[in-house]
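Yeah, one chain of the complex is gone here, protein chain that is, but the others are all in their spots.
In this document, chain identifiers A, B, C and D correspond to the written order of the chains, with residue numbering beginning at 1 in each.
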Amino acid sequence: METTPIQTEPVLTITGLTKFFGGLRAVHNFDLTIQPGQLLGLIGPNGAGKTTIFNMITGLYVPSGGEICFLGETILGQEPFEITRAGIGRTFQNIRLFPNLSVLDNVRIAYHPRAGYSMFDAIFRNSKYEAKERELTEQAQDFLAIFNLENIQNELAKNLPYGEQRRVEIARALACNPQLLLLDEPAAGMNPREIVQLMELIHFVRDRFKLTILLIEHQMRVVMGICEHITVMDFGEVIARGTPKEIQDNPKVIEAYLGKGAAHAA
Amino acid sequence: MRAYKVFSVLALIAMLVAACTPAAAPTAAPTTPPQQTAPTTAPAAPATAPAASSGGTLKVAILAPLSGGQPTFGVSTRDGALLAIKQWNAKGGVLGMQIVTDVEDSQCLPDPAVNAANKVINQDKIHYIIGEVCSAASIPVSDIANAAKVIQMSPTSTNPLVTVDQNGQTKQYIFRACFIDPFQGKVGAKFAVDTLKAKTAFIMYNQSSDYVRGLAEAFEASFTQLGGKIVGKETYTNTDTDFSAILSKVSTASPDLVYLPDYYNIVNLVTKQAKQMGIAAPFMGGDGWDSADLDVAAADGGYYTNHYDPGDTRPEVQNFLKDYGAEYSGKVPDALAALAYDATNLLLTGIQNAGADDTTKVATALQNIKFDAVSGTITYDAQHDPIKSAVVIHVTGGKKEWVATIAP
Amino acid sequence: MQKASVSTTAPTLAHGPKTRLAWVGQGFLLILAVLALYIVVRNLIQDPVQFGQIIIGGLQLGFVYALIALGYTMVYGIVKLINFAHGDVFMVGAFVSFFSVTKFNLESWPAVVFPGLPAAVVVVIGTLTVILLSMIVCTVLAITIERVAYKPLRDAPRIAALITAIGVSFFLEYFGALKFVFTPEFIPYPSPFTVVTFYINNGIQMMVPGKPLPGHVVTFTSIFVIFIVATLLVQFLLQYLVHRTKIGIAMRATSFDKPAARLMGINVDQVISFTFAVGAAFAGLGGVLYAIAYSSIWTQLGILPGLKAFVAAVVGGIGSIPGAFVGALIMGLAENLTMGYISTPMRDAVAFTILILVLLIRPTGLFGEPEKEKA
Amino acid sequence: MLLEVQDLDVYYGAIHALQGISFNVEEGEIVSLIGANGAGKSTTLRTISGLLRPRHGSIKFRDQEITVIPAEKIVSLGISQVPEGRKIFAPLTVKENLDMGAYTRKDPVEIQQSMERVFTSFPRLKERLNQLGGTLSGGEQQMLATARGLMSHPSLLLLDEPSMGLSPILVEEIFRIIQEINAQGTSILLVEQNALMALSIAHRAYVLETGRIVLSGKASDLSQNSQVKSAYLGI
Partner (left out) sequence: MGLIDIFTSLVKIIAVLAYVYGLLWVLGKSSRWVKIAGILVAFGIIQLVITVNIGGSPIFNGFDLGLLFQACSMTMVALGLNLIYGFNGQFSLGQYGFYGIGAYTAADITYRWINGDARGLIVVLSGVIIVGLMIFGLRQIIHRYRGIPVLTQFTLYLVGTILAGIVAVYIGRGIAPAINPLLGTNLVPGALAQGIPLQVVFFLAIICAGVFAAETSFLFGLPVLTLGSDYFGIATLGFTIVVNTLMLNSDTILPFPEMKGGRGMIGIPKLTTWFWAFVFLVLVIVVMRNIIRSSSGRTIMSVREDEVAARAMGVDVADTKLISFMVGSLFAGIGGAIYAHYIGFLSPNTFNFLLSFNPLIIVVFGGLGSMSGTIAATFGWTFFLEGLLRNLLGTMGTDAPTWRYVLYPVTLLVVMLIRPQGLLGTTEWGFLKDILIKPRVKPQVAAPGPIAPAESQQGLD
């Protein structure tokens, strides 16, 4: 399984994606193809429609037009939970953990589709429940251990500091067992030290779980530092694609987005 | 472990046995109706222990809806009953015992009424209950009271099933002071056909009120039987205030008579709106209309059946009106107060006649009583329903005038 | 767990290209709609007079709901609280006017002070005084309730305030039912002026008491006219208040974002109290008009109109003032039409079915702002 | 001294968010608070504007103790905050938003003057006067929020993360405007993640770390400080 044989088939193909909110055009004719194992960045000014695209991929918004194919099959019209179960995990711009649940429970919820027992097993607390629940919990604990979160597993998510909440959220998204991970501004509100850790984490996660990652980010350091390929959006449309180097030199991008500040950020 | 297992299995068996034995023993609520007609098997039950109130007092519980949906009915009932008890105590009590009252709030609902009944019977060991007002509360109370051999005298619960169980057996210890629904409905229908010469009638009734529904059904049955025709039937609930849709139907059907056997508050609303819509047909109702708060201008031209005529010159009536006014700062009693007053007097006279604080004897005494009450001379039939005549009152020119007395 | 707020998910979730077998559901709705239309039209043709009568009754009921619904919708808009006590404030309004008429003869004070005034003027001024007094008492009451029962819980889970609202509602009903407060009884309400009935027969004519009507005609009362005038007046007043005055704009700002409003120097507590006060004043007005129209009052008269008014506010789109008005009229008409043509007991069923259908088709109500894209 | 903060202790429930911080702002200065997320920068601003109450310590504005004054009164003293995430009133028009900014002021003529002055800094807002706040773009919303903050004619403007969520080009524009406002005589207390930008326009700066001030000094000195460089400038 490790040596995925079909390298040519893209993980995600988006064609002609369009979304209107009332009369407002949020996304227009957006195309994107992600190859397996790619780490792709999506940047653009606020309100360019990046998060809207994420919401459409994960099924939270229904597109006004266009097509989204995941592993060769359309996921249009599927419920968000079906899409997640099919293999797309995500994090949110403003962290959305389950605040009053423990860290462990946060992760265990992601395991729910693979819990292996039904509610009736749980009601009767039969041996299947006992075994599967223990197995599930151990898996979740091992998983937390990878992210160095094991010793806070009984903490309520709302009591964690910001950086740890981010880590828990990424861990939770990965616990959904995705092939494609969508990260929405993971570095928002982090200091440079934490950002460096985050970049390491993203690299680590990708190699560890053989993931394909699509990333929205404002911090140029992150995007330029880890992405292999970047797509730039403005007003719901793609204005440039290319490697970080190409993007930095693209005059259209500089005009619309980076401005002179690019020099500062770099 | 072993010990636990053995214990558990034993206890489990015990539990199953406990489950399968009828609940009768602990709950004092036997489920074996056929036996209850045998009055002489009483002594074992604690409730009939005769000398329970030897301290020179006799405890009587009043169950009335003092809070909840209809506090006004409860207050009237309580006041009527308390007036009677006060008069008895002033005369030296019953059998030389002063009467002590325990007023319980029963909200016109089964649960609080049952709790109140359980409390007065099991905790306070009271043998006499006056109440409840609503049949929905009186019926579950009557089951408990009858099983515990406690006399329940309901002033105003008109549902036949208060004193009779669903198998047609009379509950030995349960009595009432009011007409039952069929009687009043029949009287109304008879008056409508014979005196008012009504051919068609429209019935409006409150679907959530047991009393109103009972009267409406009885009226419908009798009226059709007497050759009348029901041209329409509409329901509402006690929270309704706008009747324009129903009245527009009345207006379309233009009946000779509209039968509206509800309490005065609804009558005020409906008749007023009917006047505003120009409906000329007279309205007719039951004793619920009897209240000082009846809007006589709106209800002008209406008729209602009642227990008594306030203009009656009998001393019972006039003294009651006078005493009630004196006791409660000039208030005019409504039907509920009058019936509660009668119910209390009936009960206490029954005890007096029995000569002892023994509910079985009191039940027999009540069964054979002949008592001059405000609402006429009362005797009981086999179903423990009072036999008394009804009067029909005509609302006209701002006054309530007697027009007929109809014997059962 | 305590955020029982109106759904935070985007409303678009309910729609989208999920069109498979959609015709089954749409057909179901269509059959319902056709059935309703058929019943209404058939009866309109069969007996237009009865139809007119039912419509007038429905409108009058709708106006009552509208006056209460305004308070609900404003309070919900600003503190997201279903103020169950609002219906009881309405009841207090009716009782205050009752006492001011019976105990103090307030409706005839102009005649006492200025003996020379013509009767019509006396009636108008007297009635207005009675109404004004009720409105003031209701306002004071609502502010007190807000300060005592809701304000201390502003930072607590929202449900806590809802429970205290239920508590306040019970308290007003049963405290009012005590003998020395209002009364436990149903009392006939003496109107401060004589209600006149009109009928439509070759134009609008006045009914003479005692004289029978010329056959089967549509009637309505002067109260109905007063209701129309008062409700429309209130509507315009509120629109002006909310869109043109500083406090009105502050109300909208507060309802959108309280901390930000405080940073602007807006005294949020004052604005919330003001909102409660305005709503209560209109409920007081509604209470008086209601009492005059239906002429029988007791301490629990506010429960059901209050509830229906809230439903009306939701149908119209909670937070929207014209929405509350339209929703109330829809509810009143639907109820009366059901009572007239389908079956009286099913009235509430129809009312709540309308609510559910409206919310399914338009999750924010008829006039509610459609939710925007979330950042 | 315009603003003087002494030994401020603030708790969120059990969390000790600010642990005895002291700093000051002089008339006409731009002072910047920098630090990582969760360091307590926004908490400081929220405490100054009265949304939070400190457990200990004092905040003096023109020698007047303001920790006991409710938030809505503090605005009329001359402190105005532009909150994090802009927090404009989406269902209100731009005009109404600006009117709300001037809520504490009574004189319509003065308000009109303030509005004119604001429009010279933000000409784009004038074009969109009757548009709903919610329909503005991110940059325009930040401008509106800043303009709204200026409408109360404050002598001290508290800016919370004005660059948040804006593209670099807009960030530059916003910072240019901040300097402009300062040049017109308004003192500014700036809270920023973007330490580089903040230090480039501030006169003085304080570095916060987990509720404590760890460094302070002239902005130009701090931007040369190696500790700051490695931790916040990513150099």
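Some notes on this structure:
Everything that follows uses one rule, which is that contacts are C-beta pairs under 8 Å (C-beta built on N, C-alpha and C of every residue); 3 or more make two chains touch, one makes a residue touch a chain.
Source: prediction; values computed, not measured.
In the full assembly, the chain not pictured is in contact with A, B, C, by the touch criterion defined above. The hidden chain makes contact, of the residues B:87, B:207 or B:318, with B:207. In the complete complex, the residue from B:80, B:93, B:112 or B:350 that touches the missing chain is B:112. In the complete complex, the hidden chain is touched by one of C:24, C:45, C:120 or C:206, namely C:24. Residues of chain B that touch the chain left out of view are 1, 4-5, 7-8, 11-12, 14-15, 18-20, 23, 25-29, 31, 34, 46, 62, 66-69, 71, 74-75, 78, 82, 101-105, 108-112, 114-116, 118-119, 121-124, 135-137, 139-140, 143-144, 148, 159, 161, 165-167, 207-210, 213-214, 235, 237. On the side of chain C, the interface with the absent chain consists of residues 1-9, 14, 17-29, 80, 82, 149, 152-153, 156-157, 159-160, 163-164, 166-171, 173-175, 177-179, 184, 303, 307, 310-311, 314, 343, 345-346, 348-349, 351-352, 355-356, 359-360, 363, using the contact rule stated above. Touching the omitted chain from chain A are residues 1-2, 58-60, 77-82, 84-85, 87, 89-90, 92, 96-102, 104-105, 108-115, 117, 119, 122-125, 129, 133, 136-139, 141-143, 145-148, 150-151, 153-154, 172-174, 176-177, 179, 208-210.
Here is the rule we go by: only the chains that are shown with their structure count from here on.
Path length between chain B and chain D in the chain contact graph, taken as the least number of steps between touching chains: 2. Identification of common neighbours of chain A and chain C yields D.
By number of C-beta pairs in contact, B-C leads over the other of B-C and C-D. At the centre of the protein atoms shown, by the Cα-centroid criterion, sits C. Note on chain placement: the centre of chain B and the centre of chain C lie 37 Å apart, centres being C-alpha means. If you average the Cα atoms of chain A and of chain D, the two centres end up 33 Å apart.
Residue positions of chain C touching 2 or more other chains, listed in rising order: 372. In chain A, the positions touching at least two other chains are 24.
Across the interface of their complex, chain A is touched by residues 35-38, 135, 137-139, 165-172, 193, 196-197, 230-234 of chain D.
If you check the complex, the residues on chain B that touch chain C are 67, 69, 71-72, 74-75, 207, 234-237, 239, 241-242, 244-249, 251-252, 263-265, 268-269, 272-273, 275-278, 280, 293, 295, 298. Those residues of chain A that touch chain D in the shared complex are 24, 44-47, 161-163, 189-195, 218, 220-221, 256-262, 264-265.
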